[in-house]
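As you look at this complex, bear in mind that one protein chain is not there, while each of the others sits in place.
Letters A, B and C mark the chains in the order given here, with residues in each chain numbered from 1 onward.
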Amino acid sequence: MRELLEGLPKNWGRWGENDEVGALNFLTAAEVLRGVACVRKGKTFTLQVQMGHPKGDPVWPGRHGAQRFNIMDKGDFLCGAGPEFPGNHEFADDVMFLYLQGSTQYDALGHVWYDDQIYNGYDARTTARSLKKASVLPIAERGVVGRGVLIDMARHRGKAVLDKGETFNHFDLMAAAEAQGCKIEKHDILLIRTGLIGSFYERDKNEFYKDFTEPGLTFSRELVTWFHEMEIANLVTDTIANEVTADPETGVVVPLHCALMRNLGVVFTEIVALDALAEDCAADGQWNFLYTAAPLKVVGGSGAPVNPVVLK
Amino acid sequence: MRELLEGLPKNWGRWGENDEVGALNFLTAAEVLRGVACVRKGKTFTLQVQMGHPKGDPVWPGRHGAQRFNIMDKGDFLCGAGPEFPGNHEFADDVMFLYLQGSTQYDALGHVWYDDQIYNGYDARTTARSLKKASVLPIAERGVVGRGVLIDMARHRGKAVLDKGETFNHFDLMAAAEAQGCKIEKHDILLIRTGLIGSFYERDKNEFYKDFTEPGLTFSRELVTWFHEMEIANLVTDTIANEVTADPETGVVVPLHCALMRNLGVVFTEIVALDALAEDCAADGQWNFLYTAAPLKVVGGSGAPVNPVVLK
Amino acid sequence: MRELLEGLPKNWGRWGENDEVGALNFLTAAEVLRGVACVRKGKTFTLQVQMGHPKGDPVWPGRHGAQRFNIMDKGDFLCGAGPEFPGNHEFADDVMFLYLQGSTQYDALGHVWYDDQIYNGYDARTTARSLKKASVLPIAERGVVGRGVLIDMARHRGKAVLDKGETFNHFDLMAAAEAQGCKIEKHDILLIRTGLIGSFYERDKNEFYKDFTEPGLTFSRELVTWFHEMEIANLVTDTIANEVTADPETGVVVPLHCALMRNLGVVFTEIVALDALAEDCAADGQWNFLYTAAPLKVVGGSGAPVNPVVLK
Partner (left out) sequence: MRELLEGLPKNWGRWGENDEVGALNFLTAAEVLRGVACVRKGKTFTLQVQMGHPKGDPVWPGRHGAQRFNIMDKGDFLCGAGPEFPGNHEFADDVMFLYLQGSTQYDALGHVWYDDQIYNGYDARTTARSLKKASVLPIAERGVVGRGVLIDMARHRGKAVLDKGETFNHFDLMAAAEAQGCKIEKHDILLIRTGLIGSFYERDKNEFYKDFTEPGLTFSRELVTWFHEMEIANLVTDTIANEVTADPETGVVVPLHCALMRNLGVVFTEIVALDALAEDCAADGQWNFLYTAAPLKVVGGSGAPVNPVVLK
């Protein structure tokens, strides 16, 4: 990885040696207000996929979807097994076992690294047992609010869903934006739709996971530089890894996690449901909006689930 | 409970026989815009408590705080136990076991009931194994966006935290609002601060849980009517149950869950961290704001964790 | 089910109205000594399948195999994340999430029922939240010790593994015993090998679970009567359900759970690894042995994992 990314920009130290939220620092109060200015009609959208969908939940191979179980409900009260309180109210209660990255989720900036250092130069050994540095907690404490722009790559290419391993780059994003009649601006929260996550529920699961390769952004030095210059705060896509799984040229796996997340501090949001939002944007021609999101405040988490809210 | 609530208003059927989000229906696009109009400076706040705080997480007795465990980190790679990918990136991953109501959380409208029917008249037996009706999912799909107003009862009474079992009613809320120089308006998302959750981290845990009684709103027919007439969409407090644990007069436990949530469809958000927001509101004198929140989209959940985002 | 089992024997009340261990009552001290008398060479065998086998764990469709995670190991100490004790010892620690019936396991007598009553006539409503009657706990407290006899139906039929849906009955068992040169005696712990569980690790998982039907014992009035008269204490097989999944004639699912477990109190042990034991018995011609087993003492459990130990 080091050779591949040699000479590319880094934002380590840019926001102080104790920084843990990286490019979210671009989201100043002024950027919040720039996002707020996009709200016109009072429409809202939520972007998480369901946890426990009857057709299964899309996850990175090796992880599993969340498992939820009722531990109290009407059945227990019918059997006389519920607690009795004055007034005799009854209630339902439940527990869940989950992979913290097994649904729509924010990656901590310390989630992926190479060469013994995570974002901002922290020693990778700080990840042991619980992320002591650059965990998802500071992202969750800060929240992510700004102007979002959606680029619908699938629609731009006239497809319901991009193919396995199909790639695109920043020029493609800009061309798609132009075709949509909008512009990716500096400090935007960049949402990209490939159609992948929406297609999961319609596809055979064996086919979906076979030779696992997603469509997505592909690494180039120019693309990294573009992200750096555009000062993109947050990359949000409807894929599991936010980039084509392996670089088609070198075979290197997830180079953008390294170049963008670890080196530039760009925050990643994955497995996002974008179909309904894209439908609406295509209908009214407004592809930008106020984006608000805050993952769960999981102490030491390498990531955490989130249900972003978009206002137009 | 039936006798206590006899003759009080219900919103069942008001939004159709298939409604599952209750008073959130008041939050129309116009209300979203009313909330947006409160944003002036671009300040943001996140309202969830931490999950896995070193001092423990505040929960209703019988539940437990979330347990999170790293299942991959730098230690594993140092030991040669991590997977090797082309490019040799490394990563951290983790799992969590949680009570869905064991942190800041939205209650499903079907979470609490009496007399065999949950909100909107659905049969309480629909709660078995998984809430088929009025689960947290429709709330999570819809999201909660509108104008929020914070009433700081602790500050109003000159206390850091209200006492165990200390009560207040809608007149107290209105008096506090007036003292704050603001007003509770129709269709507001109502946030109430007692100081309780913030105090949890400073208090001895045995003392905190002993004879468990929280401060909070107390039941009266007038108070229920006031909520009904004000068409409050969402009640958000820094306590575990959003109301005084047991009604001081009758001893009935959580009557407001029944009167407001089950009967009126007012959505409850509990265990919310309000101290930083309150501090800011006291400093700048602006007690209203854009409130956005969407709990996790847990299929069939009786509740789900959430990290609300407030914009001022 | 009631019609199917009409007129067949029941052992309810036979060991008192508070009995929770059923046919294990046949395993008196004399039977323990009868088992001990089978030990000749000091050979031992353990009969549990592995939990977390690299090829997956065989489970009833809808359940999942156990998930285990290290939460402390050398990696953490290398990273300085382990606790430091005087003397500086280091250690590994782990957690597991499991279905209690997701491995080799004893069923509680209250695990399966029909007509609102579980074994011994207890109200089925006592199963709510936690089995208050006939849970796996009394079985675990008592333990199961006696003379075991292994009938190798697969070997008897000259097959590595019986076919999906292939059935056999008590006459087949007796014929196989005779061919093996042994005899099923009254009060025996009856082990039956079909080859199924051993074959799981070699088979394609989609093929294994497709149209899920196991080979096994098949219901008949005579077979139930035979179990009753033989006073079999414990039925132990290398299948997931201990009987052919659905009765070939009536289509009724798991009638033997109802006829043997619920009505007669015969204790069921499922998903047992019998291949190595069978190999040894075939080699030395000794098909009986001392069988000892005690599932985990799970309070209120509907079942619990077990690793039985056999002595020859």
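To be clear about the criterion, a residue touches a chain if its C-beta (ideal position, glycine included) is under 8 Å from a C-beta of that chain, and two chains touch if they have at least 3 such contacts.
From a predicted model like this one, the values you see are computed outputs, not experimental measurements.
Looking beyond the chains shown, say which of A:Asp19, A:Asp76 or A:Glu270 touches the absent one.
Checking the options A:Asp19, A:Asp76 or A:Glu270, the one contacting the hidden chain is A:Asp76.
Quick one: which of C:Ser199, C:Thr213 or C:Asn307 touches the chain that's been left out?
Only one of C:Ser199, C:Thr213 or C:Asn307 touches the chain omitted from view, namely C:Asn307.
Which of B:Met1, B:Met51 or B:Ile71 sits in contact with the chain that's absent?
Touching the chain that is not displayed is residue B:Ile71.
Of the residues C:Trp15, C:Tyr114 or C:Phe208, which one touches the chain left out of the display?
Within the whole complex, the residue contacting the unshown chain is C:Tyr114.
Identify the residues of chain B touching the omitted chain, counting contacts across the whole complex.
64, 67, 71-72, 75-76, 78-81, 97, 125-130, 206
Across the whole complex, list the residues on chain A that are touched by the chain not included here.
Touch with the absent chain occurs at residues 67, 69-71, 73-79, 81, 95, 97.
May I ask you to list the residues on chain C that touch the chain which is not drawn?
Against the missing chain, chain C presents residues 1, 4, 28-33, 36, 39, 41-46, 48-54, 63, 66, 68, 70, 73-75, 77-78, 85-101, 103, 108, 110-114, 116, 124-131, 137, 140-143, 145, 246-247, 250-255, 257-258, 290, 292-303, 305-309, 311.
Simple rule for what comes next: only the chains that are shown with their structure count from here on.
Hey, which chain ends up farthest from chain A, C-alpha centres compared?
Relative to chain A, the chain whose C-alpha centre sits farthest away is C.
Same residues or different residues: which describes how chain B and chain C meet, taking over half shared numbers as same?
Since more than half of the residue numbers are used by both chains, the interface counts as same.
Where the CA atoms of chain A average out and where those of chain C average out, how many Å apart are those spots?
45
Where in chain C do residues touch at least two different other chains?
71, 75-76, 78-79, 81, 97
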